[in-house]
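Removed: one protein chain of the complex. Kept in place: all other protein chains.
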Amino acid sequence: MLTVGLTVNGSFFQIRTAPEKTLLDLLRYDLGMTGVKDACGGVGECGACTVLLDGKLVNACLVLVGQAEGREVVTIEGLADEASLHPIQHAFVEAGAIQCGFCTPGAILAAYDLLYHNPHPDDNQIREALSGNLCRCTGYTKMVAAVHNAEKELSHDC
Amino acid sequence: MIAEPSRLDQTTTIGKSEPRKDGPAKAAGLALYVSDISMPGVCYGAVLRSPHHHARILSIATSAAQALPGVTAVITAWDIPGKRIHGPLVQDQPALAWEVVRHMGEPVALVVAEDKTSAEKGLAAIQVEYEPLEAVFDACQALQPGAPLVHPSGNLLTEYDVSSGDLRSGFAQSEIILEETFQTPRISPAYLEAESALGYFDEEDRLTVVVSSQKPFDDRQHIAETLKLPIEEVRVKSAVVGGAFGGKEDSELHILAGLATWLTKRPVRLVNTRWESFLAHPKRHPATLHYKLGARADGTLLALEAVIHMDTGAYASYGPAVGSLLTEMVQGAYRIPNMRVITRVVYTNSPYSGAMRGFGSPQAHFATESMLDILAARLKMDPLELRRKNILQPEDHFFTRVQVGETAKSLPLILEQASAARERLRQSTPAAGRLSGVGLALSLQSMGLGHRVPDDSTNRLEWSPDGRLVIYIGAPELGQGMQTAVEQIAAETLGIPYQAVETIDVDSLVSPNGGVTCASRMTYLVGNSVILAARKLVDETLLYAAQKLNLPLEQLAYDKGMVRLPDGQQMAVSEFSGRAAEEGLILGASAMFSFPYPAERTPGHLPIGMPHIMHAFGANVVRVEVDPELGTVLVKEMVAIHDVGRVINRASVEGQVEGGAVMAIGYALTEAMQLKEGQRWVDSFTEYLIPTALDIPDKIETILLELPEISGPFGVKGIAEMGLVPVAPAIANAVFDAVGVRATELPIRPEIIAFSQPTLS
Partner (left out) sequence: MPEFTFLSPKSLAEACQMLSGGSGRPVAGCTDVLPQIHQGKLNVERLVDLSRLKELDFIRLQDGQISIGALATYEALRTDPLLQKAAPSLVQAAASVGCRQTRNRGTLGGNLGNASPAGDSLPPLLVHNAVLVLTSRSGDRRLPLLEFLLGPGKTALLPGEVIRQVDLEALPDDARSVFLKLGNRQGMAVSIASAAVWLRLDHIGAVQEARIALGAVAPTAIRCPEAEGFLLGEQLDLASAAEAGKLAAQACAPIDDVRGSAAYRRHAVRALVKRGLSNLVEKDMRMNSMETDTC
């Protein structure tokens, strides 16, 4: 067993856990962050567990809990709550880019990461940024539109 | 007066892309799927699955596992109080195997433990003695004499043989006869949320199972039968569903969750891992389709004989129904006076196949639409003109003897759009070193479950005390936007804002039985049921108002959420629903709508499930770029043309078309769940490749035609499956246009292009 101290969505937590657990296990089961999801069996193939780790977009299923010690994690729950959605979340809703919603948290974080580094991406860059997030419902097309809309919204805010 | 569906032009919410109400929660990561629901003291359920494709079970020893710390129970078939064998159409599938296992991954025992680690240790400690048996993985081989027997009744599960006209005469008159065999693969629906179920006892100590399912009420039935409980003692609730596409019409995991909870009296959650989802839940049927097509030299189709073998795997699931629809869809959008279709649904030791988006239609269309292009090439005819020459007219009959009807009026419009789209797409220049090809395919899709299959939807409407409309919907939302469409239909019908309508998720305690969410018919069925219920609700409301106001009923009228009094005054509905609530009453109404099969339109001589009588047509025009040396195919542009009757929510309909199209790109180019080295199945996303965001066309244009269906709510037909159906053959036809290589097998492997001697067009 080991104790891991880490910051998640701005709050500090100390969790007692087992070394073979991953950050996905910790976030979902120890901290109840159910927005971080498992769709591929923890092999890093689907992006449903996407989070930001020290500002970098990663799959939480591929981070061992020991590796998360002392780090800062942002999950979808940290982007906004239901009362006030982040412009990217709002854009996904408005554009019809959400169907079953299971891939949505991961895709939104990928879009967030993209716009942070590249405020005015073209279609190809958006598709590339989303390529680590599998979706079976939408065909991604409206996600691309949503990111364009979000990008316009965010640049107005500056 | 409530809105009459026939007044199609002036609508307030119908046609608008109203944002779905569950969108914000999903975007915030707060939507609760089965695996997210917090349940104090919940146990972890894990299934021991057969490592063999086919084996006799000699013994199952569970005592070592039961003795482990953290293991609450180990359950086998012998612990089942009631029915041990179930199935949606044919009762051939054990909840837990006890004599024989028929596919790799079949459930043999169930461990209930305090946590995942204990459960995994429990699984490892169960000792099962197997005697491996010979296995068969191919439908045609399974029908050979001496093939391993999957079920004692024989490997042929169902055979359909439907004809019309005179096949011999048709071929005799044909100036050209072509034969070809097509193969389509086993496909996983690959919804992101794997199958899950959570059992617990509710506040009234009633066994409750929360499911990710297309048919909670049927699940309830199966659970009750398994546990030998009266149905009222089982409650089933729908969680937020993370995609289904047909794969969640089977009750396996729901039954196991009910069983585990009932026997241990503890809450138990079962969530399939991805490899379990691949191996042990329904797939799209692989099929071999042998076609013989006869035509005149001018392209007139005269005769079609098709012999189809479908591999339904170890258990029947919806195999017979898929076979029946596939049989009907072979004809496609064309007039073919002499036809015979033989479809055989065959057991093998493969993971079983069942319902999946399209339900046989994608397989049939791949063959039919490819065959037409093959004929066009032989006759040196434009493939579009060949189709135009043979398309169905409203007064024609399908080979099932159903009259095609008004819906065929969409075909000339679809062809016109397809022709224009093809021209547009032909203008694009490919990237250096690539060859451009444009191909198209038409599609026929049916709505409904088919004749003589019970197909009713019951839904209930109530006014809340504050005057909002609450819909108790009887069938679950799967993510496709059905709830939103139904809310818009209700809002438009009652003349109230979309925002004032809410839907209650399926809960057998409060919801009426609305049937299964499937078959492209929910908006139609639920929408119609809601309109009927709305009329009754208005009557209820006016009746109550008349009583309370002491006025004659005929002097009151309903208009847009208001009750209009004889003196012209208006009172909000909430005045009455609030008053009723104070009296302990609810103003509400239910209605059942049954899928119509008018006797004069519906021939009665066909097997159950045939025929379908409501259809819609569509087309897909696609431009691909092929690297002739490496054989790689990129889908660059796509135009999807579909007659949906009426667009309720444009963004939702486009979402269904786009999602279906991209799913079909995977079908055409990258997906196959096959047996690989070491006799293991492809069972992970590492090897089963669904399209990523980089695998979609640069552009998908969706053209929606609205030729209203008279019987549909506001003219709605259906959409969920249509977007997928024509895409794979359109891609195959585009590849032929690009490099002259005819792919008769899906997925189209780069090798067949790379190793061919292409005749560049």
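What to note about this one:
Every chain is named by a letter (A and B) in the order it is written, and numbering of its residues begins at 1.
One rule holds for everything that comes next: a residue touches a chain if its C-beta (ideal position, glycine included) is under 8 Å from a C-beta of that chain, and two chains touch if they have at least 3 such contacts.
The structure displayed is predicted, hence computed values, not measured ones.
Note that of B:Arg56, B:Arg168, B:Arg426 or B:Lys676, the residue touching the chain absent from this view is B:Lys676. Of the listed residues A:Leu26, A:Cys61 or A:Ile88, the one in contact with the hidden chain in the full complex is A:Cys61. Of the residues in subunit A, those that touch the hidden partner chain are 2, 18-20, 22, 41-45, 47, 50, 56-59, 61-67, 69, 110, 113, 127-129, 131-133.
Residues of subunit B that touch the chain left out of the display are 116-117, 120, 627, 629-630, 632, 634, 670, 674, 676-677, 682, 684, 686-687, 689, 691-695, 750-751, 754-755.
The rule is short, and it goes like this: only the chains that are shown with their structure count from here on.
Only residues 17, 19-20, 22-33, 35-36, 38, 117, 189-194, 240-243, 245, 273-275, 478-481, 651-652, 654-655, 658-663, 684-686, 690-694, 696, 698, 700 of subunit B touch subunit A when the two sit together in their complex.
On the subunit A side of its complex with subunit B, the touching residues are 18, 32-41, 43, 45-46, 48, 75-77, 79-82, 85, 89-90, 92-96, 98-105, 108, 123, 126-128, 130-144.
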